[in-house]
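Left out: one protein chain. Kept in place: all the others.
Chain IDs A, B and C follow the sequence of writing; residue 1 opens each chain.
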Amino acid sequence: MSGAEATTTVHSEWMQYAPLIILLPMIAFAVILFLGRVFNGHPFWKNTLKEGGLIALPVMGASLILSLLLISEFLKGNSGVDDIFEKIAWINTGLWDGGSTTESVSFGFGIYVDHVTVMLLFVASFLCLLINVFSIGYMNTDPINDNRNHRFYAEFVLFCSGMLGMVLADSFLWLFIFWEIMGLCSYLLIGFYYERPSAASAAKKAFLTTRIGDVFLMIGLVMLWDLFGSLDYAVVFDTQNIEAVAENSAGTLQWALGLMFIGAVGKSAQFPLHVWLPDAMEGPTPVSALIHAATMVNAGLYLVARMFPFFGAEALHGDLDDLAFIIAAVGGITAVMAAAIAFVQMDLKKVLAYSTMSQLAYIFTGLGCAMYLANTLDWHNDSDAHYIVVVAFGASLFHLFNHAMAKGMLFMASGSVIHEVHHAHHHLHHGDHGDDHHDDDFDAQSMENMGGLASKMPITATAMLIGSASIMGLPFIGGFWSKEGIIANAWRVAQDDPRFLFPAMCVLIGAAMTGFYMSRMWLKTFAGKPNNEVAAHVGPTNIWIKTPLFILTFVTLSSVLLAGMGFTHWAADTEYSFLSEKNILDGILYEMEHAFANSDAFFFILTYVAIFLSAILGPGIAMALYGGKLADGEVTKPWMRPVVRLSAWVNKRFHFDNTAFRESSLATALENRLYIDEYYDKAMINIVAGFSNKVAEADTEVIDGTIKAIESGSQSLSTAVRSLTTGSARDYILMVAVGTLTISLLIWGVA
Amino acid sequence: MSNVSRVEPFGDGFITALCPELMLFAGMLLLILVPNLGKGTFRIPGTQIRLPWLLGGTRFKFSSDPRLPAWIASLTLGGAFLSVLYIFNQGLERVVIVSESGKELLLINGFSRIFELIFFGALALAAFSSMNRLQVKGIGSKVSEHELYNNRRQADFYILMVTCALGMSVVALAQDLFVLFIGLELASFSTYVLVAFLKESKVGVESGMKYFIVGSVASGVGLYGLSMLYLWAGSLQFSVLAATFAVSGTTALPLIGIGFVLVGFGFKVSAAPFHFAAPDAYAGAISPVAGVLATASKAMGMLGLVRMLLIVAAPESSDGSAVWLVCLGAMAAITMTWGNLAALGSDNPKRMLAYSSVAHAGYMLAALTAVGAWNWDAAVAGDASAAAVAVMTALIFHLVVLVAFKLGAFLVLSILESEGGASRLSSLGGLAKREPLLAVAMFIFMISLAGVPPMAGFLSKLLVIMGIVRIAVGDMGAEIADGGIYVLGDMHWVWWLALLMVINSAISVFYYLRVVVVMFFDEPEQGREGPLPGGWQVRVAILACVLTTVLVGVAGDSLIRLCEMAAQSLNYNW
Amino acid sequence: MQDWISMPLVGFPLIASIVLLAFVSNTNESMRKRLADPIRMATFVFSLVLLAITTGMFFKYFGNVSWEGISFNNYEFLHRYSWVESLGIHWSVGMDALSFPMVWLTTFLLPVTIIATWNEKNGATYFPILLAMGGALIGVFVSLDLFMFYVFWELTLIPMFFLILIWGGADRKYASQKFFIYTFTASVVMLLGLITLYFFQNPSNPLDYAGSMTGRTFDIPTITQHALMENSDGNWYLGANIQKVLFGMLMLGFLVKLPAVPFHTWLPDAHVQAPTGGSMLLAGVMLKMGAYGMFRLPISLFPHALEYFQLALLIIGMVSLVWGAIVCLGQTNLKKMVAYSSVSHMGVILVGIATMQPMGWAAALFMMFAHGIISPMLFAVCGAFKHHYHSMEIGAMRGMAKHSPWLATSMMFAWMASLGLPLLAGFVAEIMMFIALWHFLAAEGWSVFWMVGPALVLAVTAAYYLWSMQRTIFEGGDETQPPSSLHGGPVPDIANPEKLAMLLLAFFTIVFGVMPWIALDMMHDWTIQIFEGLILPVLGDFNGGA
Partner (left out) sequence: MIDPAWVSALSALMFVIGLGGAFTRKNAIIVLMCIELMLNAANMQFAAAAVHHGDTTGWVYTLFAIAIAASEVAIGLAIFLAVYGQHETISLDDVDVLRN
């Protein structure tokens, strides 16, 4: 009985409450689940408590507040990295490494706070709260969810607990543990509509695909543990420990990190383990927003970002560049592939899903490049190199932040659209009969059923517009600041190492592609005339849904401020102070100058090429194809009018016929997701299932068959033996005589 | 021969020494007389005066009671059993009965007495539980009370039981091979008739005939072997034989003679290949008799083998090359495997038990082989005499507890038999529903036979295996402690008999369990759904068997000590 | 000190069940029906008392024993009473940190099993048999005498045989016999090994507690002590050849019981046919007897042979792990799938043992314990499934989440626990096993690819569990189409006692998943004690160090 074991001391007043950030939602999980079971259908439960939504909300609020307090404390510099509270000795065990005694080994749980933690903690707790708000507007107004929303909220808060736990954990082991809990929740939430076979299969697919990654992650962790004798960040990031490992196990370390990266690939839906993410859109939209855009998929990125200290370690200089390249290359492939598939998707959420994959791939590329730089440059001593590395890493993290905010918003906005389209359809076709919803083929998520919604859902359209712009990287808006950084860094590395030309080209092409498909999505949904009667009857949405959209729009727009405050620099550099280093206006000016008037000619040109691709070429083609005026008499908000008009103009002026492309085999392949899912399914059915059936057969036929053969063999032997007892006394006497003779001979012979 | 008092027939101490046997004799006489008591008169020739002499005529009520012979036999056998127990309790005196010319005829010691315990116990149980249950109309029909009351053959049956006991006790006590043989024949003849007792049924007489014919051939061979030994040694006294054997034992004549005698006993213990008649005999005889064959008769044969091989031929083995060892070992291996394999597919519970008793004979022969190997290698044999005593103890213990569960199983079958046959496994169907306690009893007997703890059968099998292993390992433990290096191959080959034995035990579980499955799982046969025939005597006997099986299994220490004492008294060398 | 406490722990349940059974056998059918309720209550209360005793031992109400710091081959509550004096057999009981968790587990599962199968038919005989099962199982774990150990080892077969035979499924006749014969066969070979071991003692210098007739003893602590002494300095106790052979003979019995591939085929048959209560105890405790036995006898007595067979054990363990999981994937029967998953999990134990690391052993011990809580829940779910839907086929019933939310939730939980979800009990053992395994492999210079096989099992495990859930819990939520096996009858959810049992099992799965140290600390301590008390002094620098 050794329970808690003090390893470090408590410093600050709010930090000791950090575990509550994880614990509160976890407790809420049990409470909501239990109350939901008991009071299911009760009017008070249903209407006043919103089936648990209003229990989850304060809990998530509390988590956010505690997180913010923690963050502010951290920013004030009141705390070191991991001395937060008493560490719990979770597993005590021992190892023997030769010698006459065993060594004791302990796996503990603690909280670790650094810049990356703080950033992701904010992202997670903030978005969780907003999505909680959104969910109340979204889930509780759809009668199909009646009497089972408690399940949603319970799983939702458990998920939040997992995400926050993963961010706060002080070791790779606990990162993995919370990671798996998120996986479970993702599984449960994707399969929320359990009665749909597609949802059931998507849930399974999501869990299994990520599980395959997790297996490798676990092996990686095990190897890492073996190298360091611990998985605590404080231990593995320790320079001296890394030096010790680097001396003769650098190769093993690269293997370990590489295997861990496979886990990240699975969780962040990168090629080749990306297949689950589009299917995961079977879950309710808040789930998509929360898990598959804003938070869980970032876990993979977080994990890779956590590996940065290894890449940056002096002792491992130049040892890990291959892995860095692999990370960047996987990112590059996925960025282009996902963007291409997004071209042809008609399902609003699927477009966003592929966009997510693509943008996460950007971040991977960025991280890969940053890690390459960190691993090959002498950045500890050279201040220029230091700046390059820090900014490269920071840009990736900043993109993570921007993307999370924008994509969360986009998903919520798309949810809002779908919700209203669905309602309109319901209203139009079923009246007030309250029929079952799923007896027709109407697809509320298809962009075929939308169009011209800009006037009907102005806030949603605005949010969507800003979000798209951020993702595309339109100048000054949200993701621009970070995406430019990623592209620039990729090319910087490509100058050093020609291998990196591949990811660098990928991200550049991807920029144009992003411009195209995001514009296409927005235009098809909000511009032009309504595609059908349903779209014409869509009405505005409710306040629960609007609020988070509203907030996030401003957060996305304000990322320029963050950029100005040196977020990029701060996120990567522990030495850098967030609030005090620079005047904010100076910062913005500096960033502007850096972006648009780079002194280096190469990067100057690169910037404008990227801007051209993402802001002009991509959207331009989209406008030419899908742009259009709103229906007559429909007016939208003033800030969207120019966009709509521009699109109409471009459409008129440059419209071209893309039938040839649409009918090409490439388009078909893209629609079929490049057949990757199909091959995987085939492999599952033919190889895995076939093999397992064969093995099961062998188990019965060969192993159990041997037992059965012994059994039946002895039975027939028994029959044979018994048939010697013929029943005739003569034979018995004969046997006596034979026996007598044999005994005599034997005795005689022996004698 | 210290501590042994020599007594001449009818001399001082004769009656006290042979008290149990004399009780049997008296019982036999009573069995002949009492059921015939009646109002019979004797007319003095030439006169009309009729003197009542109480024999014949209209029988008295008590003497015509069909249960009377059974009571007399049970009390006689039970009394003999108790007197032996009493003698044990009193502290045994070794007595040898010598002829006027000084030849040793009978020896009374722990070893012979404990075998008497087996014989009397088994026969007493069989007699007691046959009371009221003895079928006279053949298998397949129920016996009416009326038929039972009017049958005088009841007396014959029980007389044979008592003569059987008498013959067996002679075997136990004999110090002369021929005396032993006579006892053996007395017991055998009784069992032949007992087996064939159901002369109204086809199977009854057939089994009797086969048992008789094959048994006679075997005893013929045995007698011829005896004559060869006599020709060689000039006496059949054990002491003389042993002494002669030590001098010239390895010549052909005595060896073949011993081999022939082995055949005679081999039939009694139903060792392969002399066992063929046994399944037929068990299947045709009524169950209590089959039980006696499987326990008492087998113990008698075993006793003969022990006397023959260990007393007569043991000195010869002192140089570590007992020639009959290989022969006996092979016989043991074949017997246990054959019995188990044959039982595996047998659908007749009685045949199954018969084959299982063949298998048990194999286990005992394995133990006997081990005793024979007791000082196989001076280097590692260790405390060989203690080891030999241990195996002998195991052998005796096994024979003793076998009475409890083997006979018990037959007694359970006898209840079914008196209901109309127990020749199919399905006859046992639904026993758990019809009479749960009986099913539980049968279950206990079965797992005890299989050697599952904590039953007596486990302990006995454990002891046998332990004995064999002890012989096989010898003193290697001590040698290893002294730095000797040994491998498993250094053990005596009897160890492999132990391995074969445990594998056989595993096989045997299959058919014992099948009985259990039928009892607890299957439905009763058609027309047998109702309650079983009554009769408290047989149930009391079964209860006694169950209690012995369980209690000895759980707390067998005192019985082990008793057996050890008996084993120690077997040979002065030990 | 209540040293005698182990005696009633074993004896009372056995005696009580015999008394109850004897009493019940003497009554008629209708009486037996009426007796079912009081007998159930009696056995339930009785089992709760047992649980209270063992829990009291944990919290030091009984005996004030600290389960940590018991050095190797020392035992608490040690109680010795001569049984068969002539052979050196003693009623010798005691517990250390190896056996105590198992004893507690048994006493915990007993009331839970009774609750879970509250309405089992023929209750008047069923519950006493369960009680007897519990007594025999505790007997195995507390025995410190080879003879006693073997007696209880076999004794467990009898109640389980009847549980399967009388309350089992359609093919119960075959399954019960196969179960009995298969495991019996292996254990008689083990018995011969034990006896041979016994006689390799030196009677001219007899150990303590030696029998008067044989000059040898069955007493495990004495033998272990002696073996420890003899094993040291690189000597092999009894010599290399004999030690290896004896190790093999003992291991055969334990491997079959565990079971390890290729000796596992009795398990699926037994499980599929066994009633819920039987399966729960079978999977929960009985399989662990194998692993327990390995630690108690071959490993403690023959460390040299263990080192010699290390690789073989590793391979058997890995094969069990992989084979069991892959076979699961090919199953269509829910219970069979769960049964094979046990084979796979027992592979984890074996691999943990084969690593010869304190961590691997602690992982094995914790796996024994964790699987002892999780697998009863798996089988409780299967049993409820069978009970309510009259079929064991995966896919016979879909959309359980709609019809039977409780059962669906329990199933989800149990399945997730079994596939090693973190913060549930199974994960702790798995991660420890993997760390220890790699520690061993890396030290030996093996490639990381050897890790991929066993690790991918985790994915395969997930695959079969998820696939089965897809076809049971999910899909087919249409209330108009309940499974055809119900013949249009109502679709019930599980009954209240079953719910309670599931909740209890789930609760402890979480407790030991979140706070593994409750049990793990004493297990860890035991592994350290055996390492420092036996393995290191005896084997020295065996792996060449890591």
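Definition applied: a contact is a pair of C-beta atoms (placed from the backbone, for glycine too) under 8 Å apart; a residue touches a chain by one contact, two chains touch by 3 or more.
Quick caveat: nothing in here was measured; it's all calculated off a predicted structure.
Participant: Report, in label order, the displayed chains that the undisplayed chain touches.
Facilitator: Touch partners of the hidden chain, whole complex considered, are A, B.
Participant: In the full complex, which of B:178, B:496 or B:521 touches the chain missing from this view?
Facilitator: B:178
Participant: In the complete assembly, which of A:71, A:166, A:424 or A:729 touches the absent chain?
Facilitator: Here the residue in touch with the unshown chain is A:729.
Participant: Where does chain A touch the missing chain, residue by residue?
Facilitator: Chain A touches the missing chain through residues 722-723, 725-731, 733-734, 736-737, 740.
Participant: Need a quick check: the contact residues on chain B for the chain that isn't drawn.
Facilitator: These residues of chain B touch the chain that is not shown: 103, 178, 182, 185, 189, 192-193, 196, 199-210, 212-213, 216-217, 220-221, 223-224, 226-228, 230-231, 234-236, 279-280, 283-284, 346, 351.
The rule is short, and it goes like this: only the chains that are shown with their structure count from here on.
Participant: Between chain pairs B-C and A-B, which one is joined by a greater number of C-beta pairs in contact?
Facilitator: B-C
Participant: Using mean CA coordinates as chain centres, what's the chain A-chain C distance in Å?
Facilitator: Each chain reduced to its C-alpha mean, chain A and chain C end up 39 Å apart.
Participant: If you average the Cα atoms of chain B and of chain C to get two centres, how far apart are those centres in Å?
Facilitator: 43
Participant: Return the distance between the CA-based centres of chain A and chain B, expressed in whole Å.
Facilitator: Whole-Å distance between the two chain centres: 80.
Participant: Multi-chain contacts only, two chains or more: what residues does chain C have there?
Facilitator: Correct list: empty.
Participant: I need the residues of chain B touching at least two other chains; which ones are they?
Facilitator: Chain B, residues with two or more chain partners: 510.
Participant: Report the residues of chain A in contact with chain C in the complex, numbered from low to high.
Facilitator: 1-3, 37, 89-102, 104-105, 173, 176-178, 180-181, 184, 187-188, 191, 194-197, 199-201, 203-204, 207-208, 211-212, 214-216, 218-219, 222-223, 225-226, 252, 255, 259, 688-689, 691-697, 699-700, 703-704, 707
Participant: Could you list, by residue number, the parts of chain A that touch chain B in their complex?
Facilitator: Spelled out, the residues of chain A in touch with chain B are 714-715, 717-719, 721-722, 724-725, 727, 729, 731-733, 735-740, 743-744, 746-748, 750-751.
Participant: Within the complex, which stretch of chain B touches chain A?
Facilitator: It is residues 209-210, 213-214, 217-218, 221, 250-252, 255-256, 258-260, 262-263, 266-267, 272-274, 276-277, 279-280, 323-324, 326-327, 330-331, 338, 341-346, 507, 510 of chain B that touch chain A.
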